[in-house]
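This is the structure I want to talk about, given as structure tokens.
Missing here is one protein chain; the remaining ones are kept as they sit in the complex.
Letters are used for the chains, namely A and B, taken in the order the chains are written, and counting of residues starts over at 1 for each.
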Amino acid sequence: MRGYASFLAARIRVLLQYRAAALAGFGTQLFWGLIRVMIFEAFYRSSTAAQPMTMDEVRSYIWLGQAMLILVMWGPDTDLRDMIRTGGVAYELLRPLDVYWVWFTRCLAQRTVPLVFRAVPMFVVAGLFLGLGAPPSPASAVAWLGATLAAILMSAAFATLISLSLLWTISGEGMCRILPVICWVLSGLIVPLPLYPDWAQRVIMALPFRGLADTPFRLYLGHILPSEALPAIAHQLVWTAAMIAIGRLMLARGLRRVVVQGG
Amino acid sequence: MVETLRLYGRYIGASVRGQMQYRASFVLMSIGQLFATGMEFLGIWALFYRFSSLVGWSLPEIALFYGMIHCAFAFADGFGRGFDVFPSMVKTGDFDRLLVRPRSTVFQVAARDLQLMRVGRLTQGLLVLLWAIGALGITWTVARVGLLLAAIAGAACFFLGLFVLQATLSFWTIETLEICNIVTYGGVETAEFPLSIYRTWFRWFFTLVVPLACANYYPGLAILGKPDPAGAPELISWLAPLCGPLFLGVSMLVWRAGVRHYTSTGS
Partner (left out) sequence: MAAVTVEDLVKSFRVAERQPGTWGALRGVVRRRYRTVRALDGVSFELQPGELVGYIGPNGAGKSTTVKILSGILVPDSGRCEVLGRTPWRERVANARDIGVVFGQRTQLWWDLPVVESFELLRDIYAVPHERFRAAHAELVELLDIGPLLDTPVRQLSLGQRMRCDLAASLLHSPKILYLDEPTIGLDAVSKLAVREFVRRLNRERGVTIILTTHDMDDIEALCRRVILIGSGRILSDGPLEALRAGVTTERRLIVDLADGTGPFESDGAEVVHREGARVHLRFDPALVSAPELIARITSRNAIRDLIVENPPIEEVIARLYGEAGC
């Protein structure tokens, strides 16, 4: 356990050095958030019917999405990709650490550090100027935090899966474009999930992707009541465990493949 | 002129042949891009399913704007790739190589690369556009068809002009300004919807400061036969496609100033 902890700490230290890179893109996100808010405002202006979410809730939802964006941004870990391509992945087998957890820890670090660097300023700016409201009760806030932690774990598990897929397709370019987009759509980043057609809700809610954004956001808003938090977080964790299990399986198979082919 | 075009064709051919060597990757990436950009329309569709109208605009009408801007951007993105990678050329000193050749520098940069992969975005843009045309039931006159094509071409010129400006910056600084990405990619996102739905100050910015409104909004109005909610005369709609080439021309002048700066200060 200590091995992984120090590994995690080391990776976090490395990422802390890239502060400048972490701050880049803030303006782009503000712009993007603004457009989406305006678009939704226009939609809400066009209809007086009651909707599953109010405009204020949608507004906060969108800014939460911008703050937490990194959880949904997956590219393959470039270091891992190079490692696989050059065959250096063999060295991973020589280390006295479980390979899967090492890779998982990498993805975890890559999500926590930039997340904090992006979320904090976004919360401040959006909270003060752009209509991001506060949670309606302390219970909601706590529920939100719990769900966010679970979302981080799930995001790391997914990212590890994507990196593992590189063991099969070395370039993996196509897959790496398609999967994140599917995730975007089904997690609520493009359209808040409750606003999708009613007949699609059951499927959307069953899939894991909502755990990355929709679950924590709606807990924050109180849209999902704190009393319903546990089933929602359980949903996240079950899917995360499943992803981890699949990932370990893929790794075992994949490494065998790589070693046999000679890298 | 003919000779320059033929040379351009040769350049493009070289670039395409280079990319064709990685055929599988190209197919995958194109499909990936088609998917990625197409998902945005899925979101729009879902919202229309629930709200049925957007400040008086229907889904097919939105689809028209969406299709126009994505086709235009795909063209600009595909042909203007040379400007995208230009900053690295300046950094490595490869730009000197272009200056030593007896051709205009902007031509050489523009001709350098034709990104076939952008056909992914182009395809989904075309699909949406064709669906919109089918669903709208517009009476198509020669003038309207001409306006549609001119608008897409003009919008492509507009985005190309933005790319040229973005590349010209690298003559002065190695930093990449974020505002450039905001205006190009953000511009595409913005123009997916008619500009009238946005707040007033936003509309003014994208009409006067960055003439995005001329890219697809004004021409779209004339094609749909709808008057501008803000009251702009219809003439603007027909003149709008000229905005793009004008903008491109201006950006070329800025480029030339950039080259002058480069040759007087070294790198």
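Note that in this section a contact is a pair of C-beta atoms (placed from the backbone, for glycine too) under 8 Å apart; a residue touches a chain by one contact, two chains touch by 3 or more.
This one's a predicted model, so the numbers in the text were calculated from it and none came from an experiment.
Asker: Quick one: which shown chains sit in contact with the chain that's not drawn?
Answerer: B
Asker: Touching the absent chain in the whole complex: find that residue among B:A24, B:L99 or B:L130.
Answerer: In the full complex, the listed residue that touches the missing chain is B:L99.
Asker: I'm checking contacts with the chain that's been left out. Which of B:R6, B:K91 or B:R199 qualifies?
Answerer: Looking across B:R6, B:K91 or B:R199, the contact with the absent chain belongs to B:R6.
Asker: Need a quick check: the contact residues on chain B for the chain that isn't drawn.
Answerer: Residues 3, 6-7, 10-11, 14, 17-18, 21, 92-94, 96-97, 99-104, 263-266 of chain B touch the chain that is not shown.
Quick note on the criterion: only the chains that are shown with their structure count from here on.
Asker: For chain A versus chain B, what separation do you get between their C-alpha means, in angstrom?
Answerer: 31
Asker: Using the touch rule from the top, collect the residues of chain B that touch chain A in their complex.
Answerer: 25, 27-29, 31-33, 35-36, 39-40, 42-43, 46-47, 49-56, 178-179, 181-182, 185-186, 189-190, 193, 197-199, 202
Asker: Across the complex, what residues on chain A touch chain B?
Answerer: Per the touch definition, chain A meets chain B at residues 24-28, 31-32, 34-35, 38-39, 42-47, 51, 171, 173-178, 180-182, 184-185, 190-191, 195-197.
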